[in-house]
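Notes follow the structure.
Note that one protein chain of the assembly has been removed; the remaining protein chains are unaltered in position.
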Amino acid sequence: MAKTDFGPPDYRTMIPPVIAKNYGKWSYHEIPQPGVLKHVGESGDILYSVRIASARLISTDWIKELCDIADKYCGGYIRFTTRHNVEFLVSDENQLQPLLDDLKARGYLVGGTGNAISNVVHTQGWIHCHTPATDASGLVKAMMDELHGYFTTMKMPARVRLAVACCVNMCGACHCSDIAIVGIHRTIPRINHEGVAKACEVPSVIAACPTGAIRPNPKLKSVEVNKEKCMFCGNCYTMCPSMEIADPVNDGVSIWVGGKVSNARTAPKFSRLAIPFLPNNPPRWPEVTDAVKHLVEVYAANARAGERMGEWIDRVGWERFFKLTGIPFTEKHIDDFTFSPTTFRSTSQFRL
Amino acid sequence: MAKTDFGPPDYRTMIPPVIAKNYGKWSYHEIPQPGVLKHVGESGDILYSVRIASARLISTDWIKELCDIADKYCGGYIRFTTRHNVEFLVSDENQLQPLLDDLKARGYLVGGTGNAISNVVHTQGWIHCHTPATDASGLVKAMMDELHGYFTTMKMPARVRLAVACCVNMCGACHCSDIAIVGIHRTIPRINHEGVAKACEVPSVIAACPTGAIRPNPKLKSVEVNKEKCMFCGNCYTMCPSMEIADPVNDGVSIWVGGKVSNARTAPKFSRLAIPFLPNNPPRWPEVTDAVKHLVEVYAANARAGERMGEWIDRVGWERFFKLTGIPFTEKHIDDFTFSPTTFRSTSQFRL
Amino acid sequence: MTDSKTPRLDELEKGAWPSFVTEIKKAAAKKANSQDLLDQLELSYKDKIGYWKHGGIVGVKGYGGGVIGRYSAKADQFPNVKEFHTLRVNMVPGFFYTTEALRGLCETWDKFGSGLTNMHGSTGDLVLLGTTTENLQPCFDELAEKGWDLGGSGGGLRTPSGCVGMARCEFACIDSMDFIQEVTRHFQDAIHRPAWPYKFKIKCSGCANDCAAATARSDFAVIGTWCDTLKIDQNAVREYVKGGFNIDALVVGKCPTKALEYDSAKQELKFDAENCVRCMNCIDMMPKAIKTGKDRGAAILIGGKAPVVKSAFIGWVLVPFMKVDAPYAEIFDLITRITEYFDEHAKSRERIGELIYRVGMGNFLKGVGLTPQPQMVSAPRANPYIFWQDEEVVKHG
Partner (left out) sequence: MTDSKTPRLDELEKGAWPSFVTEIKKAAAKKANSQDLLDQLELSYKDKIGYWKHGGIVGVKGYGGGVIGRYSAKADQFPNVKEFHTLRVNMVPGFFYTTEALRGLCETWDKFGSGLTNMHGSTGDLVLLGTTTENLQPCFDELAEKGWDLGGSGGGLRTPSGCVGMARCEFACIDSMDFIQEVTRHFQDAIHRPAWPYKFKIKCSGCANDCAAATARSDFAVIGTWCDTLKIDQNAVREYVKGGFNIDALVVGKCPTKALEYDSAKQELKFDAENCVRCMNCIDMMPKAIKTGKDRGAAILIGGKAPVVKSAFIGWVLVPFMKVDAPYAEIFDLITRITEYFDEHAKSRERIGELIYRVGMGNFLKGVGLTPQPQMVSAPRANPYIFWQDEEVVKHG
């Protein structure tokens, strides 16, 4: 029997000496250039962290390459960020420039700090999940090829956080991101009654439906879907493989904006619907990348310094957002789920 | 057969000449003293409106007295306000002071303008309704006896709107008032099964319950109330007289604060729970009048000029409101109805 | 004092505020039913409970509404309020009265009723408080003779009401009184013969100050506003400032969208028209210096109501801006479409706001022929539960 329940490796064995020494005693930081953080300890010690972009879906080969670099410049220590970037931890200032040169030579993108577009939190999609309405890795790659210039610089009004989820389960940060891309279905599940009867627990399937669109079909020991009430979330399919919902022709992508996670200045915010649907056009999803680029550019042109996307929109109003972006406002933008009345405008205050 | 469907009297036959002449052509107004509005027309014409408090529940005798006064000083015209006050419309400046003197002599209260506590929008209560949990007129009288000094002056930070409703139907403005007093029940309806069977439409009764607490009792052709789910709203009683809910011992009064109606500066706001329960102590409800007075005074002492009660609370935070007023915060203050999650605090931003 | 039959209510004759008890006593001096009302009320004050029963259906010929039936639960003790119905008399729009009209009303009410009234009910009606079933018809007949019609009750249109507006207010962007008068006349049938699933209220305020509490208290709120820009008289601004008025604290600092800035060097109030949301505050504070725009109309908000059953709602923007000029054809047409939709789709005792919540705003808009606009929401949806229609997707497979 193997060892079990010993927990994660002890972080104390994984941190470089400069961190062990200055742990909890850092004094301040600066960002001397995009992708480079300079942390200064109360002791006067200095740590440079050099951040590079990662595809997140990576090979052991690449990890080993990273290790080689870390051995050379960082005493054999490396870390990843909560957004899947890689950080090289440089305690010897003399190693900083050589490292940067080396990374450049390898074509790595150094950036993601400060007022940049950092890496995209994303999910499995067609790589590994059973419920996707789109792919995630491909969307990220296509988008970031367009936007990498904002990763390697810090010229946004504030940080911009992108996220991609391949279905409305939103594994990741989509519900609170500056810009989120979410795969959606648009047609109702196709019920294989035999399959349901054989393998699915009917009450759980019924309970899984957010809008109560599923009723039992006792005759077939199966279920029926009320077309009027189904909004294609796919949650029933998660519970029951015999309710397939993926539809290559009608699945696609929706775009959400203005969310944030931090409590800095304003409370965390939900991302809200900007574009209800764009087609799945792999491998490069040109409609999606164009739309995201456009959103980023309208934001950059209009927001004030230090203003996150959602903070900008709150200042100018959603009515101005739709005007400035040229995105049509439709009935789909108006909430019709449980808390909808709290999103309706209860004042005559608005811009015409 | 009587005349029918001729509609309200034509307002054109009811307005004084100065209004007919300056209709839609007023230029500006001033409030030369509490209770006196001075409207100046583009024509240069001047109209004084002198506002007095009314009990709202009034006798024809008093109306006739008002008519006498209006005949004497106002050419036979009079109006009422949307908050039940009476306005004497003086187009002859020379009549203003004599009118004010006369009103004073009669003991009438002149006021309710500008940053005052105006009249209390209220309801029927024990006077005429079948669903009250308290009386309305009595509460208003008891409160305003304490607060009339704020009616006849303009020393509040902003206008303060009070409302009283004798049950949660809130006939009136309670749900959007600076301070609202609402009668509440606290025990479940007492079902007279025979009566239900005879006179009540069971499906409508069930549908009337906001929390789904009522289920049919087919045996008795009646209903049952699930004690756990009933929150004593009395809506079932409205539908069915055989579900009496009034309870002399446990009925009482709740106090709500921070609502507003206007769109000036901030959007309209709901009133929110301050004090879940105070006993029904007629004829003078001392606990209620004390509490309202206290709320008014804490507000007056802390709000900035031009700040409505709810605007003040929004600026300092509810946590500060409860601290400043000394009102205990309980689980009853936390919403548990449909939109409750939207009232939970979704940020680490708060005062400790 | 000690032998007063109403020691509790007597307490409410003390104090500075006008006393409703005194009013009841005045009526009681002339009317037995008002005396019984007083005595029953005293009992309520003693027992801490109301003594009125559910109303039965009573009314006047040809009408289904306008009367609230009321019966005493203590008719044995207080026989004169055995029946004690109220008549909701349609007030004059704007609550203006000649003394002649009021005296006529009093005369009739002294004849047939209790001599007690509410001036006014919180919907706006002139409430005649207490008469018998028998007296309803003759009372109404005489009222009608004098030009008083009934207001609303039950599942229909309720008596529309509005602010004083152009009659006495420089802020009025629409003629709220005239509109209320005309809308009442136009939809009278729906008031007098209530046939909808539940009540429906229309209120109108001449500007965003909303002195009629329309947004909070009516299903269909008409709020006057403008679609050009407000007008600033810089000289008049200077006068205010010279007079010691704290323009920064009371105007600039309170503008919800920071559309104003006072340049104290230039002594000029700078205004960012694009960001003005027409909240009225700067105009309220400086009525001599700032005026509403000239191209005027109204915003329509739908769904305002009290808590029963689904929660209180403050009205939601339905039409960001529309003209509201006599003869009001466009807005009457809108009301017709909405009330027809309401009549057809609402469940019994479901307000329009609750109906919209249930069917979804998008479906409602389609149903009444309106286009979605961003002004309707404070923010777009946050959940991904979007409906797609057959015609929007490709049929295949």
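Every chain is named by a letter (A, B and C) in the order it is written, and numbering of its residues begins at 1.
Criterion: contacts are C-beta pairs under 8 Å (C-beta built on N, C-alpha and C of every residue); 3 or more make two chains touch, one makes a residue touch a chain.
All values reported here derive from a predicted model rather than from experimental measurement.
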Considering the entire complex, write down the shown chains that touch the omitted one. A, B, C
One chain is left out of this view; which of B:Y28, B:Y237, B:F270 or B:W312 touches it in the full complex? B:F270
Would you mind spotting which of A:V36, A:V50, A:M156 or A:M170 touches the chain that isn't drawn? A:M170
Touch rule applied to chain C and the missing chain gives residues 307, 311-312, 382-385
Interface residues of chain B (partner: the chain not displayed): 168, 170, 175, 182, 184, 186-187, 210-211, 231-233, 247, 249-250, 254, 256, 258, 270-274, 276-277, 315-319, 321-322, 329-337, 340-341, 343-352
Contact footprint on chain A, counting only the chain that is left out: 1-11, 13-15, 19, 23-24, 26-29, 39, 47, 49, 53-64, 66-68, 70-71, 76-82, 84, 86, 89, 107-109, 121-123, 125-132, 135, 137-138, 140-142, 144-145, 148, 168-176, 204, 207-210, 233, 235, 239, 241, 246-249, 251, 261-266, 268, 270, 280, 282-284, 304-306, 337-339
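As a convention for this text, only the chains that are shown with their structure count from here on.
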Taking each chain's centre as the mean of its CA atoms, chain A sits from chain C at a distance in Å of 48
Centroid of chain B to centroid of chain C, CA atoms only: how many Å? 13
Chain B: positions in contact with at least two other chains: 263, 268, 338-339
Send over the residues of chain C in touch with two or more other chains. 208, 210, 215, 223, 256, 279, 311, 314
